[in-house]
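Only a single protein chain was left out; the remaining protein chains are all shown in position.
Here the chain labels run A and B in written order, and each chain numbers its own residues starting at 1.
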Amino acid sequence: MDFQLRHQGWGLAASLVWFVTYWTLIIVRAATDDVSFTKVAWQHPLLWMLAAGVTIYAAIYAYSYWSTRGAIRTDERDLEIRRRSDAAGAGFTALGAIAALVMLALGVGAFWVAHTIFVASFLGTLASTGQTVAAYMDGFDR
Amino acid sequence: MSHDLRQPDDDDPVIMTVDQRSVWAYLTVVLITSTAYFVVVIPRALSQPIEDVSWIAPMLWAIGASIVGTIVGSIFGSIGGAIGLAIRGIEPKGQLEGDLRDKDIKRLGDRRGALISGGAMFGVLVLAMIGADAFWIGNLVFLAGTVGALVEGVTKILAYRRGF
Partner (left out) sequence: MPPKPTKVTNQVRALRFESGEMTQADLAERLKVTRQTVIAIEQGKYSPSLEMAFEIARVFKRPLDDVFQYAAGGTDDQPSS
């Protein structure tokens, strides 16, 4: 369980920092490029941030894996907690998808569509990871 | 508390709970509406430039129809179950309403379906990033949602019938 708690907990903290960093980048860029917020060139920052995020998460995962060597990393309790927590986040992603479809139908720009999906998925991940960490700390009932 | 209805014997046929009936309704409806959507839109996409294809109205119809159809189908399924029992004079309590097992199966199916449709969102993000036409973005979302729904439904039905 140490392994799961470690990489999920650190992942949660890192993703919050990551999320704030992305928006800071975008806002600063919009200000310095002197364009309206929705017209800012967001594609490259997002791409780089996604790449950075994946790398950081991989590092957290690898560190957690290495520091739990010799112990059982995933037992049935871990699997059960993971199953329960995944459900918490799925709703957000689904909501984001529906909102994206509505936006596409209304002809809203790519900026909004992409960021709706992005934020919705992020909130979903936040919800399920948060639920996972809480389940480890407080336990859960059937 | 006396009933006019009897408890089921062991050799009375095993019926489906309302939750299981809902899953069948969901699966059937999603198959029908998504097939109808693709039958309408794919020919258009093949014969016209992508930006001109009118896909939004068919998609909204398909989604609306699947939501309504699932609800209606579930209701009819439940009523059918209740009537079937009443005809044989059997008490419905303890056979129709879902319990912990139904909740467990729902959790399993929902999760598998969400993994698929959620995972595809990443592809949608990429499409939006590279400035793909709204047609591709919208249809990937729809396809992901449909495949996710089918996986969810099949997972649940298999869990009901084969156990898990």
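We adopt the following convention: a residue touches a chain if its C-beta (ideal position, glycine included) is under 8 Å from a C-beta of that chain, and two chains touch if they have at least 3 such contacts.
In this text the structure is predicted, and so the values were computed from the model without any measurement.
Although one chain is not drawn, the whole complex shows that of B:46, B:87 or B:100 it is B:100 that touches it. Looking at chain B, the residues touching the absent chain are 7-10, 14-17, 93-102, 159, 162-164.
Assume only the chains that are shown with their structure count from here on.
Between chain A and chain B the centroid-to-centroid distance comes to 27 Å (mean Cα coordinates, whole Å).
The touching residues of chain A, when paired with chain B in their complex, are 43, 46-47, 83-84, 86-87, 89-90, 93-94, 96-97, 100-101, 104-105, 107, 110, 113-114, 117-118, 121, 124, 142. Taken together, the chain B residues at the contact with chain A in this complex read 56, 59-60, 63, 100, 107-108, 110-111, 114-115, 117-118, 121-122, 124-125, 128-131, 134, 137-138, 141-142, 144-145.
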